[in-house]
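Only a single protein chain was left out; the remaining protein chains are all shown in position.
Chain naming follows the written order as A and B, and within any one chain the residues start at number 1.
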Amino acid sequence: MSLARLNIVDRPLPKGKSEVSLSAFAFLFSELVQYCLANVKSTGELESRLESVGVGVGLRLLELLCQRERASKRDIRLLDALKFVSTTLWKYLFGHQARDLEHSTTAPDEYMINDYDLFVNKYISLPKDYASLNCAAFVAGIVRGALDGAGFPSRVTAHFVPVQGQAKPKTVILVKFDASVMKREERLPS
Amino acid sequence: METMNAEIFTLTYGSMVRQLLVDTEDVEEVNKQLDKMGYNIGVRLIDEFLAKSKINKCVDFRDSAEKLAKVGFKMFLNTTASVTSWNAEGTECSLILEDNPMTDFVELPEGCSRKLRYCNLLCGVIRGALRMVNLNVSCNFVQDVLWDDPVSELRLKLISTGAENYPFKDDD
Partner (left out) sequence: MPAIYTILIINKSGGLMFDRDFLPGISKTNGNDTLRLASIWHSVNAISTQLSPMPNCLGIELLQADTFDLHCFQALTGIKFLAMTEPQTPDVANLLRYTIYDLYADYALKNPFYEVDQRIKCELFDNHLNYTITGLHRRWGHPV
């Protein structure tokens, strides 16, 4: 029986070591942004579409990384899920852990993952009419997909935040957990 | 050249195709959209290819096909294609892809098998890129591993070479 005829789940998983050029991704991503641009009326809608595409990636990455990196231990605590995102997932995507993971001082259901120079934005210069756009909405989607898949539904958005003394802003991925997640956390022993 | 994890690329492409299917719902339309998006990418990608590969000029279509298969695929997708089945005039050939990062992990659902041209983006990229160096080609998958064929085979046909524009031609 040829390999092609085997059901996909019977085939061995690729080892995950192969690479493609960053350019290939950059051109693909640029075209994805242009495709989304053509069908929307606002910056918010554009970010929303980019985010949807990211969700599909995040859901699958969660499964892939859990299978590869860890024994079948499932995160049931919010902080553990966030740590998975800001360390394991981040390392897989960007080659390093996220710079910071912060808890908002004003909203108990909000957390921020901070980093600089995400590669999705490497070649993108925003024109004036799109000044509030952040194409890292795609990354926000990946985070949302991974959190959703792990049982932590949330709203995730990407923002540029200027940093004092630095020319380039940092990228903040803002995670706002659903009320259901917060209620569940409260019931669990601390 | 800077590289990245191929899987992120694969998953992003897959998610994008899924999004197109949600937006359009007509598989043939999605095929056309993928080709169009590929064309838009090809039109831009060719300059990076020329800049980084330092290729000066291709002697003939055979040369172009070889460079595309060996240098082009390697540079962007980290894989190579083999060029085979040339016709007598040297205007048609096949590119055989043994390994394609775009199709890792992918299995087409029942409703799409033999209808969705999952990698059609690639055909558009090749068409767009060659168009910018004055080669009009058609490019189609005639075999596809996702359609249960043993390999993926792209059929590349040279239709015409676009003449360069000279202003002030006497016979205008």
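What to note about this one:
The criterion applied here is as follows: a residue touches a chain if its C-beta (ideal position, glycine included) is under 8 Å from a C-beta of that chain, and two chains touch if they have at least 3 such contacts.
All of these numbers come straight from a predicted model, not from anything done at the bench.
Touching the missing chain, out of B:Cys112, B:Val133 or B:Val151, is residue B:Val133.
Touching the missing chain, out of A:Ser30, A:Gln97 or A:Asn114, is residue A:Ser30. On the side of subunit A, the interface with the absent chain consists of residues 23, 26-27, 29-31, 33-34, 37, 123-127, 130, 135, using the contact rule stated above. Those residues of subunit B that touch the chain absent from the view are 43-48, 50-52, 54-57, 132-133, 164-168.
Keep this in mind: only the chains that are shown with their structure count from here on.
Inter-chain centre distance (subunit A to subunit B, centres taken as mean C-alpha positions): 29 Å.
Within the complex, the subunit B residues that touch subunit A are 1-9, 11-16, 18-19, 23, 37, 40-41, 44-45, 48, 75-78, 101, 104-107, 121, 145, 148-150. Across the interface of their complex, subunit B is touched by residues 2, 4-5, 7-8, 14, 16, 18-25, 27-32, 34-35, 39, 49, 52-57, 60-61, 64, 92-93, 119 of subunit A.
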